[in-house]
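Reviewing the structure listed below.
With one protein chain held back, the other chains of the complex are shown just where they sit.
Up next is subunit A:
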Amino acid sequence: MPMITELGHFTLILAFMVSIVQAVVPLIGAHKRLPGWMAVAEPAATTQFVLVAASFAALTYAFVVSDFSVQLVYANSHSEKPMLYKISGVWGNHEGSLLLWVFILALFGAMAAWFGDNLPPTLRARVLGVQASVGAAFYAFILFTSNPFLRLNVVPMNGQDLNPLLQDPGLAFHPPFLYLGYVGLSICFSFAVAALIEGRVDAAWGRWVRPWTLISWVFLTIGIALGSWWAYYELGWGGFWFWDPVENASFMPWLFAAALLHSAIVVEKRESLKSWTILLAIMAFSFSLIGTFIVRSGVLTSVHAFATDPERGVFILGILVFFTGGALTLFAGRASVMEAKGVFGVVSRESALVANNILLAVASLVVFVGTMWPLVAEMAFARKLSVGPPFFNMAFTPFMVLLGLLLPVGAMLSWKRGRADKVLRQLAPALILSLALAGLVWSMQTGRTMLGPVGVFLGAWLVSGSIIDLIAKTGRNRDLSRLFRLPRAEWGKAVAHGGLGITMLGIAGLMAWEEERVLVAQIDEPFTVGQFDFVLKGVETVQGPNYVSDMAEVAVLRGGKEIVRVFPEKRNYPVQQMPTTEAAIDYRFLRDIYVVIGDAQNDGGYVMRIYIKPLANWIWAGCILMSLGGLLSLSDRRYRVAAGARKAAPIKGVPAE
């Protein structure tokens, strides 16, 4: 069916038109209080979604059937790719990924329309209008600079891309999750701008915004964790985070989303921090746009590449300047309208959440300046310099350590007026336990590094602090059966905070105690790394489906007993002329054993790299817990009630906090 591609192109253009209508009519309607005009928003959002979905489906179809008359399919697919990677090829390129971007944007817009029954009509019209205006800008970007539906005049026999490295499940799902997170923040942005136009922010606004922030943050967490895990097992030396500009581009929105989901609690429960929360919502999405700009324009990898083909970069920069600049201008003019209601003392949950926001915002400022600095230095001072991991480790980490130290205390302070001494007394067992563990680790380790003990302290402090927080909620007589009747948000909070601790512990443990050995191993001659002995049993040539592999057999022993046998590979893909290393990783609870085989030497030995990676799994286990915590909070009944009010059971009182 050769027409499907043209249909996809056509529905995309229609979606662009609909988005313009949806951006203009409801906003005017809300301004002039014309119910009929405002009512355009909901059906328009649904229509727009259906149209983009059709467009996305058309492109997916072209990839699935390998229609190489479409330029994009030709350049990014191959008829022999497995189906999963044909599909992931849809977003594995600039044009397709932007189509995914607008698809998700329209999806979120439609969801805001479907679940927005209980919003005041003017606010709803404005939210959908602003959302559509963001959509319109991106439709224009795609249609004018990055059209995925272009055809080739001469149809090639097969596609160009069968890159084996990218055929990996971790990498196939990493981008969609990141996009769900990035684009989810657009709803928060739309709510913020709509509230500024409306001139009104109240507890209900906080309650509407928080679930969108939570879900975006959960998606970002999963997306970042997937990318990091993929780097760990695929790149061949077990690095998990490189402070690369593209990583930072996804990390900054994550930090802002984390700040936003905390400050929205204050708006929701205490009607304070309103203008700050609005500002955060604007910043969170702006950083998503900045991330898109950084990656899509390539400006940070090569100023020259940007200068020779500036069209796309300038377009995104224009979108960024228009929306961020516009929203900030509106903010400057209207923020004073948002007067705070809640009164609270300097020692209170509110203040603790302010501290959380300061630390997260300053930390992302450091990441931002560090990421942009090479560009600034080159343009302003004609200095070509690098800002690499040592800078970020030094400048960023202190804020996270401080955050970890304060978190358990802040999480238990009462609203309005808290008492630090009371909270500290409750937390004393956690503090003693964590200090004892850190001391134990300090005395056991051989090196002089503080990183390990600090990581152990933070991990134990956050996990045990979260547990104590939950137990304290069971009331004076410690009736533990009440644990299961606590609101899900309480569980979400504890699980997510504990997860943060586990991730911090994993990162510190891995960085502090990693052991590595590079050597030429002879067959059947044992060697030792850390507490393990290794024997290279032999290397065989194995024929894979589309590669030839040198597969080594390595026995791992502890105390003379074999505990596992691993098979690292060095593959060669003859068609692509590409050798790859396939590390063998023995995943263990306390440490991973990471074995890499290298080149054969003249004397019959092989280069081998062995890494012992303590607590590596804990990094991603913590991320999973954080996401789970976010989902638990999202499923709290107060949001279920808010989302489906008409269907909900009669409301009982929500426990006061």
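Heads up, the rule we're going with is that a contact is a pair of C-beta atoms (placed from the backbone, for glycine too) under 8 Å apart; a residue touches a chain by one contact, two chains touch by 3 or more; residues count from 1.
Definition applied: contacts and distances are computed from a predicted model.
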| item | value |
| --- | --- |
| Undisplayed chain, where the name is taken from the UniProt record, one of "Iron complex outermembrane recepter protein", "Cytochrome c-type biogenesis protein", "Zinc-finger" or "ABC transporter substrate-binding protein" | "Cytochrome c-type biogenesis protein" |
| From A:Thr11, A:Gln48, A:Ser97 or A:Ser549, residue that would touch the chain that is not displayed | A:Ser97 |
| Touching residue (missing chain; options A:Leu178, A:Leu451 or A:Ile468) | A:Leu178 |
| Given A:Glu80, A:Glu311 or A:Asp599, the one touching the chain that is not displayed | A:Asp599 |
| Which of A:Ser414, A:Gln445, A:Thr581 or A:Ser635 contacts the chain that the document leaves out | A:Thr581 |
| Option touching the unshown chain, where A:Thr46, A:Asn118 or A:Gln426 are the choices | A:Asn118 |
| Touch residues of subunit A, complete complex, unshown partner | 91-94, 96-97, 100, 118, 120, 163, 165-166, 171, 174-175, 178-179, 182, 227, 231, 234-237, 239, 242-247, 249-250, 272, 291-292, 295-296, 301, 340-346, 350-351, 354-355, 358, 361-363, 365-366, 369-370, 373, 377, 380-381, 383-391, 394-396, 398-399, 518-520, 570, 578-581, 596, 598-599, 607, 609, 641, 645-646, 648-651 |
